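Omission of a single protein chain aside, the complex is shown with its protein chains in their original locations.
All chains are identified by letter, namely A, B and C, in their written order; residue positions are counted from 1 within each chain.
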Amino acid sequence: MDLASGRIPIDAFMKERPAVLAAWPTGREVERLEDGFACQAAVPEAKRFAAALDRADAAGESLVQPRAGVCLVDEHIKLLRQLEAQGGADLLPTTIDSYTRQNRYAEAAAGIEESKATGRSLLNGFPAVNHGVEACRRVTAAVGRPVQVRHGTPDARLLAEITLAGGFTAYEGGGISYNIPYAKNVPLDRSIAWWQYCDRLVGLYAENGVVVNREPFGPLTGTMVPPCISNAVAVIEALLAAEQGVRSISVGYGQCGNLYQDVAAVQSLRGLCRTYLERFGWGDVRLSTVFHQWMGGFPTDEAQAFAVISWGTVAAAFSRATKIISKTPHEASGIPTAEANVAGLKTTRQVLCMFREQQDIASAEVERERAQIDRETSLLIETALRLGEGSIAAGAVRAFQAGALDVPFAPSRAARGAVMPVRDLHGAVRFFDFGGLPFDEGIKDFHRRAVSERARAERRQPSFQMVTDDIYAVSKGRLVGKPR
Amino acid sequence: MDLASGRIPIDAFMKERPAVLAAWPTGREVERLEDGFACQAAVPEAKRFAAALDRADAAGESLVQPRAGVCLVDEHIKLLRQLEAQGGADLLPTTIDSYTRQNRYAEAAAGIEESKATGRSLLNGFPAVNHGVEACRRVTAAVGRPVQVRHGTPDARLLAEITLAGGFTAYEGGGISYNIPYAKNVPLDRSIAWWQYCDRLVGLYAENGVVVNREPFGPLTGTMVPPCISNAVAVIEALLAAEQGVRSISVGYGQCGNLYQDVAAVQSLRGLCRTYLERFGWGDVRLSTVFHQWMGGFPTDEAQAFAVISWGTVAAAFSRATKIISKTPHEASGIPTAEANVAGLKTTRQVLCMFREQQDIASAEVERERAQIDRETSLLIETALRLGEGSIAAGAVRAFQAGALDVPFAPSRAARGAVMPVRDLHGAVRFFDFGGLPFDEGIKDFHRRAVSERARAERRQPSFQMVTDDIYAVSKGRLVGKPR
Amino acid sequence: MPPNASQGSTSGPTMILGVIGADCHAVGNRILELAFREAGLNVVNLGVMVSQEEFIAAAIETRAAAIVVSSLYGHGEMDCRGFREKCVEAGLGGILLYVGGNLVVGKADFAGVEAKFRAMGFDRVFGPGSGPEHGIAALKDDLRARGVAFG
Partner (left out) sequence: MPPNASQGSTSGPTMILGVIGADCHAVGNRILELAFREAGLNVVNLGVMVSQEEFIAAAIETRAAAIVVSSLYGHGEMDCRGFREKCVEAGLGGILLYVGGNLVVGKADFAGVEAKFRAMGFDRVFGPGSGPEHGIAALKDDLRARGVAFG
């Protein structure tokens, strides 16, 4: 399927569909779209993701969701039940394994066999495509909370077909956010086109009366991504989703670390996304926000990890995000056990409930950061839109080609990888290298000043060493990386 | 010794001294004051508590100190070394057991014997009086950090004599703060007089060239103590200490829970204490502040306890306190193991280092709270000073007699126990019952409005049930207690 | 009745409440008093820092059906030793004896702690995390078994 400008015509979608389903035998199970609509229509209100987010947003509450997925169906169900019952998760995940994410279903099949044989999960997630529709329905039926598919798949068309027909009521990802951080050789026009398919599919479900929530993956590479970059990508993906008929969108943000910048970033994200949706005539799309606890390297020590989890929750609480994605004390070591995941949820809930009632941080710092992020993000979005000459999708592709959109530390060749972030004196993420971003001198000066202020304080030149120090900082017990 | 008005004359002190030392055989070991001075003079600068606080204060850093003490000397040394080496504690404690605190040295002796016999600590702290001077010197010499005596002893004269001669460079407590929360039948004029003795002793050391830090116990009963009450007591005890010649004073505050109120309380405490010291001519006393992580009931779940520890550290970091007293994940269950104590230290350090570089919370909320606390605290202090007719000590005694100073949930008959705190809508601690506190209508109205605002939101009448809900709240995962 | 005890006016069975030894933890005691009273008991609360002798004297004087001991500070093991024997000597051999709180020094396996205090003659033992409701429920059962109902 080619990059569409505007909504994919239904016949083009239907023409593409057989090839998608043919990619793996389980594709046959979802041939009749009506079966999927019927399955979704039977999901009770309490288990509908979009509805839960709307309720929380209206009540001004934050919901908590962990990440979790293991290879085998029964073990996965057991895991989700534990997270629900013991961890008190408001929303449940099903994290997909890395082979499935790369459409390497044969390798996933080998992983399933070996997991069965050895009795431990050899895959880092739940291979939903291999398991097929019935297994998905067993999973979504087995728990009392809404369940989302969380992954990192450039071509997630078959996965979407199977999991939506399987009763999952939310689907994470996007053509940019599930390519740039997750792939190496996938051209951006390909992944965006594939995700237009996914969004169109979700739009079809909506046309048939069932709203499935869509969530662009906010944190991107999770490593000091400046808020303007992740927010611009989130807004563009929200527009791309709305264009295909998606009715419920959650835009996400990965904690950068400075409280004021984090709070401002979430406020800015919500505000700008709402503005742009309205501008394009999709003002009636339900919008909510997601706050990811620290997505960079964690400390291996569990007591320190609990601190990082708590710290993220403080920022999440003050940012009034609709949903918080929680981490675990095992983060630095490996996929968490159910117990470690429950512990992360409990820490998160405790901090959330102790801070949630407190007054907003209405300080001048937040105002300043928000104005800055608004300005930078708008510039990035406007440039992409202009480059698209009427096509949002084409604009995104061309912006990345031109380096006018870029993501630090991205493995993908589709990103220029020329931008480089660094922390300022107070730990806010600034630009060390602007790459090809279309910033005016005012913006550039702001960042240069911030970086040189820190450099002076540390008596060293701004350099990549400073960035490296920052990358390690949190895992070594700091926010700002200090000279060795 | 009687309640002195002004500094105790040296001959009166010396007359009192033999009886103090006669209370337990180890008292004989400290007969020659010069031995103590010499021992203290030999303590290197790096291990002097007051100096460490001064350095931190000048650098704008916060030091971290745990609580810890076990019955036997070798075990206690091992414990402190672990807290230093693995926990990275900046300052070390020696927490004294409860029998010693009540001067029940015979029972402490039995505890020592049984601990030796069974191989586990049967006492909840280190019985320093029973162990004697040499043991204390072994403890303070065995570690590389300054060590403080932390206890809760109304009559701590002999303990002070022995531990100061034993090389401890800081001594917690005060005539009010170590009576009202820690005793039942000890008259306040007695405990204040005993603590005048302790302060005079510290003053004598200072006259002889060694500055020992003194720290009034800030949190009192640790249970929703309104900031004005604990701050007023802290300032009065600081004045009493300075009056006896103490040269280094740390005033402490126990976290109440609302971030803005907590930050404001520490700011107000430092400001008012400085003002009053100057007013009485002791402006050259070194002053620092202490922030106690949540002192009320903890959750039994350790993941939740880590959240409470982190939450306290956030408030501590933003309050810029000189010292943070850390809790542990075992808090709700029992005296922590060394490992649990290390975990608490690590969590604290991680949060501290991630927040410390961030900008101050300069919001209108903090300003408002600070003005309120300033006003209330000044009123309490002024009333006590007026009642004292020139004697700070007598003023404190009379204020408590009149109920013009009072502490919620105090076990002591020396407090009227008529004040009752409750949280407002945002979790700040307000007054539900003013008891006999000398507040004007303006102050009272402020609190009444805050309480009725919450009551309206919860659709119930303000009642003691609300207070009970608040007492349980943190241990049950909230800040503000909700109706059941 | 002991001079400093606070007493309610309910007509239900009488119980003695207090925190034993040199223990000054007052908050839980205050809440227990209210909760047991609300549940219909006639609570004689001796407050904190109560000796075995004071508990027993109050129980004799008020013909109490139960003594409810708290210990939070860790010395519970030492403070509670010989309590049942003293009760027997005082002619209170059959009185219900409850104990709860943070009974020993350190975070301990509760089963071991319970066994220890049961062996000392306590009828019921409650660890960290148990609230008044657990004590009240137990007291209802145990008193009903002795033919006394309340609440």
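One rule holds for everything that comes next: a contact is a pair of C-beta atoms (placed from the backbone, for glycine too) under 8 Å apart; a residue touches a chain by one contact, two chains touch by 3 or more.
Not measured: the values here are computed from a predicted model.
Engineer: Using the contact definition given at the top, list the shown chains touched by the missing chain.
Structural biologist: Hidden chain, whole complex, touched shown chains: A.
Engineer: Which residue, A:24, A:168 or A:182, contacts the hidden chain when the whole complex is considered?
Structural biologist: Candidates A:24, A:168 or A:182; residue touching the omitted chain: A:182.
Engineer: For the chain left out of this view, which of A:7, A:55 or A:104 touches it?
Structural biologist: Going through A:7, A:55 or A:104 one by one, A:104 is the residue touching the chain not shown.
Engineer: Looking beyond the chains shown, say which of A:33, A:122 or A:402 touches the absent one.
Structural biologist: A:122
Engineer: Which is it among A:40, A:223 or A:255 that touches the chain not included here?
Structural biologist: A:223
Engineer: Since one chain has been left out of the picture, which residues of chain A touch it in the full complex?
Structural biologist: 97-99, 101-102, 104, 107, 110-111, 114, 120-124, 152, 181-185, 221, 223, 296-297, 300, 330, 332-337, 340, 409-411, 413, 464, 468, 471-472
Here is the rule we go by: only the chains that are shown with their structure count from here on.
Engineer: For the protein chains shown, what form does their contact graph take: line, ring, star, complete or other?
Structural biologist: Shape of the chain contacts: a line, open at both ends.
Engineer: Among all other chains, pick the one whose mean CA position is farthest from the mean CA position of chain B.
Structural biologist: That would be chain A.
Engineer: Roughly how many whole angstrom separate the Cα centroids of chain A and chain B?
Structural biologist: 46
Engineer: Approximately how many whole Å separate the CA-defined centres of chain A and chain C?
Structural biologist: 55
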